[in-house]
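Missing here: one protein chain of the complex. Every other protein chain is in place.
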Amino acid sequence: MNDRTANPRAWWFVLPVLVLVAFNALIPLMTVVNYSVQETFGDNVFFWEGLKWFEQVLNSDRFHESFLRQLAFTGMILAIEVPLGIAVALSMPRKGPWVSVCLVLMALPLLIPWNVVGAMWNIFALPDIGLLGRMINGMGIDYNFTQQPVAAWLTTVLMDVWHWTSLVVLLAYAGLCSIPDAYYQAAKIDGASAWAVFRYIQLPKMKRVLTIAILLRFMDSFMIYTEPFVLTGGGPGNTTTFLSIDLVKIALGQFDLGPAAAMSLIYFLVVLLVCWIFYTLTMRNESQ
Amino acid sequence: MAKIALQNLKHSYMTRTTSADDWALKEVDAVWENGGAYALLGPSGCGKTTLLNIISGLLVPTEGRVLFDDIDVTDTPTIERHIAQVFQFPVVYDTMTVYDNLAFPLRNRGVAEDKIASRVQTIAKMLDLESSLKRRASGLTADGKQKISLGRGLVREDVNVIMFDEPLTVIDPHLKWLLRSKLKELHQHVGATMIYVTHDQTEALTFADSVVVMHDGAVVQVGSPVELFEHPRHTFVGHFIGSPGMNVLPCEVHDGSVIFADAVVTTATPPASNSIDGRLEIGVRPEFVRFDTGGIAVEIVKVDDLGRVQIVETHRDGYTIKLVVDEDQEIPSENPRIAFNPDYTRLYVDKWVVDHEQ
Partner (left out) sequence: MKAYKWAVPALYIVFLMLPIYWLLNMSFKTTNEILGTFSLWPQEFTLSNYAKIFTDPTWYNGYLNSITYVVINTVISVSVALPAAYAFSRYRFLGDKHLFFWLLTNRMAPPAVFALPFFQLYSAIGLFDTHLAVALAHCLFNIPLAVWILEGFMSGVPKELDETAYLDGYSFWRFFLRIFVPTIAAGIGVAAFFCFMYSWVELLLAKTLTSVAAKPIAATMTRTASTAGYELGLLAAAGALTIIPGAFVIYFVRHYIAKGFALGRV
């Protein structure tokens, strides 16, 4: 974005985008803000409540719990998907007929509707009819994700790893493919070990795409709703009730619009804040 | 330091070879003396990078052997060959400082830190990089990065050969000359064998004591810049080196004399026999053609004034003959006739020179 010419008329180019996104973003956001500061008993009658809902949400154990669950889940899947994705990308062939085969097969989970992913994992992991459930129980481990919190949790994580690691693979692979052969040849001549090649050539070159990968995975996993909802329904108990699931429960299940709206805004702000911090940190690092 | 010998080298990137075109390198034999400065010159796709990669061990040749100081290293891995290479596009380790970049090859070989420090200082001084040692390598300009690449080679004391693969491609034109003279100076200073790959004749001729001209996967001539200019052994060398390139004109041989445009042309070496098989051509550089009232009649098509010299383009029987004449020389306006300097006019059969001297 460096050598761009000043052109105020460029606003006309952006206008359609602006109108469409603003229509979808601002009006609902205003609705949410509106709800978040009012109380309603139906019939479109509202009472001003100020910040009551925000205080209530921020002080509720329920919100704290689902928030911590969400953090733990996102942290866990990032810790698994990023290194695994890099490892797979590193060992993928760089050219030849197998590249297409790998890419197509790996991208497949990304294009399956999210509830189908949930349903698929449900029948895959069920202890009686599922392949995974049978296999684990066959090894003598008592496993039933519909009953056991730990099993439910691990199954959800495994499902997410299955679903999204490929995104990291594709991005990391794109980064690796952009490294010219000369770098590897120079490293050979300099006597660099495989680790040094990774540390000083591959990792720095992948940094940009990995930033994108981590940001996307953070955002999407923080918003995860459909897959765990279909797989476990948030259970057993509340063990896999992540923020979005909790939010929908409050808003559409209990129709507590005020608290739901307040929670929505807090939720949205957290995502924005984390993305912004991460973005600023990596950019500052880059400019040094 | 090493003498390099290439014996019957052939290379193909294909698993099976059916025709001559499948060979990236057709047949290369060469001996390069220890401490020499050599240039591999040729157009893109002539096989020079392939040859370079075979010497550095990044490629194993399909056939033939590579010897360093009479030891067969054909299958020796790159790291044991003790070579250094500077690539077309600068390779630096972006996240490291200039110092760490230079120290990298030594650290990989387990050299002690104090030894590394003194080595890096020496090399940095040699390359004028002292002031930027603490900076991130990614922040340097293209010529600075190329110096780092070179420095990573020089920093090792055991280097046999330093190879350059079109190292000035991304350098600003006004810095090319500076970096080139730096290389020349380093060669005298370090004394390692240096091989410089380029498609630019100026770079090759100024850098090297001996230029290896490659064409279509084969070496067509090895010689000093003067030899290549005055005595091209192949019409390709005539074309490729010199500006404008050598005039190559079809001719016939009758009764031991070379005939072009119904006139007898005297060549440096007369044809060995009266009838020679193959395509016959005479080659003469524009610098060795002059206007001569007793010569071959031509038609002047164009005159380019380049300042100190003028390049005159003439036609005869549909063939173009160029002349280089001094700026102050009069160009005949009527009935121009030209003659060739016999000492530098040669007969070529199927593109190779006819030469009995060897």
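As written, the chains take the letters A and B, and residue 1 is the first residue of each chain.
In this section, a residue touches a chain if its C-beta (ideal position, glycine included) is under 8 Å from a C-beta of that chain, and two chains touch if they have at least 3 such contacts.
Only a predicted model underlies this, so the values are computations on that prediction, with no experimental measurement involved.
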item	value
Contact list for the unshown chain, restricted to visible chains	A
Residue in contact with the excluded chain [from A:L51, A:I112 or A:V150]	A:I112
Of A:V32, A:I77, A:A152 or A:A187, the one touching the omitted chain in the full complex	A:V32
Touch with the omitted chain, as defined above, among A:L51, A:I123 or A:I277	A:I123
Sites on subunit A contacted by the missing partner chain, in the whole complex	1, 3-11, 13-14, 16-18, 20-21, 23-25, 27-29, 31-32, 84, 87-88, 90-93, 98, 100, 102-116, 119-121, 123-124, 128-132, 134, 162, 165-166, 169-171, 173-175, 177-178, 208-209, 211-213, 215, 219, 222-223, 225-226, 230, 243-245, 247-248, 251-252, 257, 260, 264-265, 267-268, 271-272, 275, 279, 282-283
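To be clear about the criterion, only the chains that are shown with their structure count from here on.
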item	value
Inter-chain centre distance, subunit A versus subunit B - centres from mean C-alpha coordinates, in Å	56
Subunit B contact footprint on subunit A (complex, rising order)	180, 182-183, 185-186, 188-193, 196, 200-201, 204-205, 288
Interface residues, subunit B side, partner subunit A - complex	53, 56, 58, 78-79, 83-85, 87-89, 91, 93-96, 104-105, 108-109, 136, 149, 152-153
